[in-house]
Structures are given as structure tokens and as C-alpha cells.
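Removed: one protein chain of the complex. Kept in place: all other protein chains.
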Amino acid sequence: MQYSTEGMMPFGPVHPSLKEPEYFKLYLEGEKIVHVEPRIGYVHRGIERAAQERTWVKNIYMFERICGICSFHHSLTYTEGVEALAPFEIPKRAKYLRELVGELERIHSHLLWLGLLGHWAGFDTLFMWIWKDREHILDLEEAISGNRVNKSYTTLGGVRNDLPDGLADRIRAEMAYVEKRAEYYKSLVQSEETLVVRTKGRGRINQEIARKLCPVGPLLRCTGIARDIRAEDPYAAYDEVPPLVQTSNKGDIASLLTLRLNEITDSCRMVKETLEKMPSGPYRVNFPRSVPAGEASYHVEAPRGELFYFVKSAGGSVPERVKVRTSTLANILTATEMLKGHTLADVPVVLTGMDPCFGCMDRISVVDVDKSREWTVGGEALRRYGIEYYRRK
Amino acid sequence: MTKEPRRKVASAMGEMFRTIVEHPVTAQYPFGKSVLPPRFRGKLDVDPVKCTGCSVCEIVCPAGVITMVPVGKKTIGSRQVDIKRPLFDLYTCISCGQCVDDCKFGALTITHDFELAVFKKKSLVMEKALKLGQ
Partner (left out) sequence: MDLLQVVELLVFPGLTFFVWLAFFFEWLERKTAARMQGRRGPVVTGPFGLLQPVADFFKLASKEEIVPAESDTFVFRWGPALYFAAPAIGIAFIPVMGYQSVLSNPIDLLFMLFVLTFSTLMATLLGYASAGRYSTIAIGRLVVQYTSYEVPLLIAMVTPAILAGSLSIEGVVSAQGSGWYILPGFVAFVVFIVAALAELEKPPFDIPEASTEIVGGWMTEFSGNALAYIKLTKNLSYVFLSALAVSLFLGGPSGPVLFSDANVQAVIYVCYFLVKLFAVGFLLFSIKTALARVRIDQAARLFWTVLTPLSLVQLAVVVLLK
């Protein structure tokens, strides 16, 4: 269907409301959006190709830098995927510690999104308050691992260091604080009139659209479908400290707000439970330099949804192939569907309702319309194609 | 099912006036000292005495910071081999600490120094390990 390009408003790639560049072509009639065409690939860095030249341990540092917000989950999926290729078990304490830091990261990611939603809706006060509380979580993460964002906490065989002494009490105190604040924010986002009119009824999706377009994470759970990988396919220590899967069935941005706040409260509960149940023992085992040959696919519930890694080893010290499929890639079509029929003023709020992380998202997919074929190219093939193309020109 | 709170305008006012009398949270760096946790990962440091030139740090560094440089020769059996010592290009260092973890001799440490802005890249090249330790 052809849409008039005169009414095309480019949203991005550089825009104050997007943290990372992506290009959305919004076809407008007046202020109403009739069609959205996303164009991705602006943050493509060739990480999958670069992974093939680095050893297994070096890759941990690279994969955690795919995204700054869910960085621990990237390194977690990768290490657990590689450990699935090896024939021995990771110590229990390491799994509990991984769950602890994973849930802390979920809290910080949801708080980040909530604050940013306030900012996109023009409510800078909410943004500042929430990020002020988020600092408590970041300070905890820094105390555990040494860095606030790219924590480099997991390693092949376990975690790099144990919890510092005396931190357990501080963690419990901070969790109590965060729970109290989350309660306050829940009442605020439901009662503040100017925020409610911006989010209630906006970005409506229902189960039918969800089944057709396959979103993941909170975007899926807000339609009422209760899918959570931590509950269905437990990894780390989630079989012993399971989550309470939160759903909502309203399907709009306001319900996403309360859903993520509920997830924060649940994560606080899980952190406290992990601290109580944590077994003693080693937190790390030695892992061989060359990983045995095989293929493993692994998925976790990152704060944004399902994060999927496919790891293939040929028995050497470098991986043969690592494939990453992040949650934002799965959510982007749903987000563009959510936008139809809304006005331009809703775009920041609705588009970012899916909690986009375009840094995670970009993998190139090539569609050859003439031959009606669609495939994903690896970096080497793309590079050769580019050289050939320009040589022929 | 909890009851939804009543919608009202400017419901943030109470919290706002409470916050206005609290101490602000902004840290006044550089006019005030920031408190760093003990595990904070800043600049890398090397102890030249403990370094034996085993090259493990060069192999494991993800960022390619370390280059082993020949600084002398020694005889092992009937062969002459290079004695190598590490040269650190700290402007590439990501402070991940992998070299610290893998150094069996404890020659590497991560310090709390984070004020690493310099005018010349060369200032961040650490050569102190190139002198042969005793």
C-alpha cells in the first residue's frame, strides 16, 4: 500500500526521545498515524562476527556490552549457554548469586524505563525521583561487582567473586526501601491525572495481536498471556526461588506501568529470598580453555523479554558461531502495530512502552524481493557482497 | 484486586514539598569526595617485582591492552630465550579485571583511580613493568 511521502514524519534516527538511533517512518494524516515503517540497523556493530575471533572468556566482556541496561543478562545467557556444552555442573552458590544480581538488574532496568516514561510524557519530576531511587540499586551492584553497568560478574564456571561481607544486610535494607518507593510510584502513576490521560487506553494490544506478532516480555504479559521463561524453563536458581508471574489484561501503557512496578516488587521479594536460601560452598569452578564441540541454545528472561543465544562450538578455543536474538527485535513489530491510530504526541510514550533497547536489537536481515527469499547474512558474506558490488560498479 | 486510587491533578505535590526540605542527593564532585566501594574497578596497576613475564595476561586480555615486550635474554638449557615484560596501553583498558584474576603471581591490581583524562595518549602507557624485577 502506498502512502503519501509528504505526510511522512521521520522519527529518528537522531531524536531527543530515543536513547539509541532507530529510524521510524511515521506516515501521518494531520496528527494521526496511519502507518509506521521501522528501519533498523543503525547500531549494528558486527558483534556476532567479532565473537568468532575471540576466546570464550573474552567474549563474555563483549557480549555484556551489547546493551547497557540488560548487560548482565547477556553475559548470563552466554555463559550458561557455553556451560551447557560442558559436562559438569556449576556450583549452587554461583547460581544463587547469578539470580541475585540478575534480579537486581531487572529492578534497575524497570526503574530506568519508568523514569524515562515520565520524561517522555513531559513529567521530569517523576524521572528525577525514580532515577534517584535507582542509584541505590546501582550502588549495590557496584559494591558486589565493581562496576555499575557492565558488571562482568559471571564467568565461565561461576561468578567472579562472592558477596562482600556485611552486604547482605545492606541489600535487605535497600530492598525494603525500593519496595516502599515502588508502592508510592504505583499510587502516583494511577492517580496523577495528567499522566493517566497520557497512558490509559494508549497503545492498546490484545491477545489476538499478541498471538499474531509474537511480542515477548512485559509486552506479552500485559495482554494477559502469562509467559515467563523464569517460571517455564528455569535457569540459574529459578527452580528453587521462582518468580510470581505478573500479568495484566488491559493491554495499554498504563497497565504496563503497573505491571513493571509489580515486577519490581516481586524482584525485591526474590532478592530477599535468595539471600535467605543461599547455600554455602564454592562460587566458581575451573572451566577448560577449549569448550567441547556441540551446539547449545539458551534463553533467559531479560528485563525486556526473552533473550536467546545460540552457541556452536567446534571444540576450539574460539566459538564457531554465536547467534543473539534479543527481545526488542521481537517486540518492534508489535510496537509499530500499537502506534496505528494514535497521534504524534503519543509516539514517544507508546513506542517506548515496549522498553526498546535498540543496541540489543540490530541484526541484519536481507529480503530479496525479486527472488522472494529471506535470509540472514553473516558478516563475512556481507563484506564479500559489498566488495563485489562496488567492484562491479 | 486492589481498588484503583482516585484520580487527581498534581498528586505529586506532597512528595515535592517533602523533597524540597530534604538534602539533595547530587554529589558535588569535584568539590566533594565521592565514596567508592572497595571493589570499584579503576585503573590497572602492576607490581614489577612480582611479574615473571609468563604472558598469561596478554593472552586473556579482552581489549588487547597488554603487549609482551622482550627486555633481555636468558639461557634455558642450550637455548637463548627472550625475557618478556608487559607493556600496558591503558587507554584501551576496560578495567574488567580478567588479567588480575588470571595472574598467578598477584602482580596486577585494580586501583580506585578513575580520573584518567590526559592530554596525551602516551601518558596512559604504563611501562613500569618493563624494568626487570629482581
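Here the chain labels run A and B in written order, and each chain numbers its own residues starting at 1.
The working rule: a residue touches a chain if its C-beta (ideal position, glycine included) is under 8 Å from a C-beta of that chain, and two chains touch if they have at least 3 such contacts.
The structure presented is a predicted model; accordingly, all values stated were derived computationally and were not measured.
Asks: With touch as defined up top, name the shown chains that contact the chain not shown.
Replies: Answer for the hidden chain's contacts among shown chains: A, B.
Asks: In the complete assembly, which of A:51, A:70, A:100 or A:121 touches the absent chain?
Replies: A:121
Asks: Touch as defined at the start, partner being the missing chain; which of A:141, A:192 or A:252 qualifies?
Replies: Among A:141, A:192 or A:252, only A:192 touches the chain that is not shown.
Asks: If you put the missing chain back, which residues of chain B would it touch?
Replies: 9-13, 16-17, 19-20, 22, 24-26, 28
Asks: Touching the missing chain, which residues of chain A?
Replies: For chain A, the residues touching the absent chain are 9-10, 15-17, 31, 118-126, 128-129, 132, 192, 194-195, 197-198, 343-348.
Operating definition for what follows: only the chains that are shown with their structure count from here on.
Asks: Averaging over Cα atoms per chain, report the distance between chain A and chain B in Å.
Replies: 26
Asks: Once bound in the complex, which stretches of chain B touch chain A?
Replies: The contact residues of chain B facing chain A are 4-12, 15-16, 19, 25, 37-41, 60-63, 94-98, 101, 110.
Asks: What does chain A use to touch chain B in their complex?
Replies: Listed in rising order, the residues of chain A that touch chain B are 54-55, 57-58, 60-62, 125-126, 129, 132, 135, 139, 142-147, 150, 152, 155, 160-161, 164, 184, 187-188, 190-194, 196.
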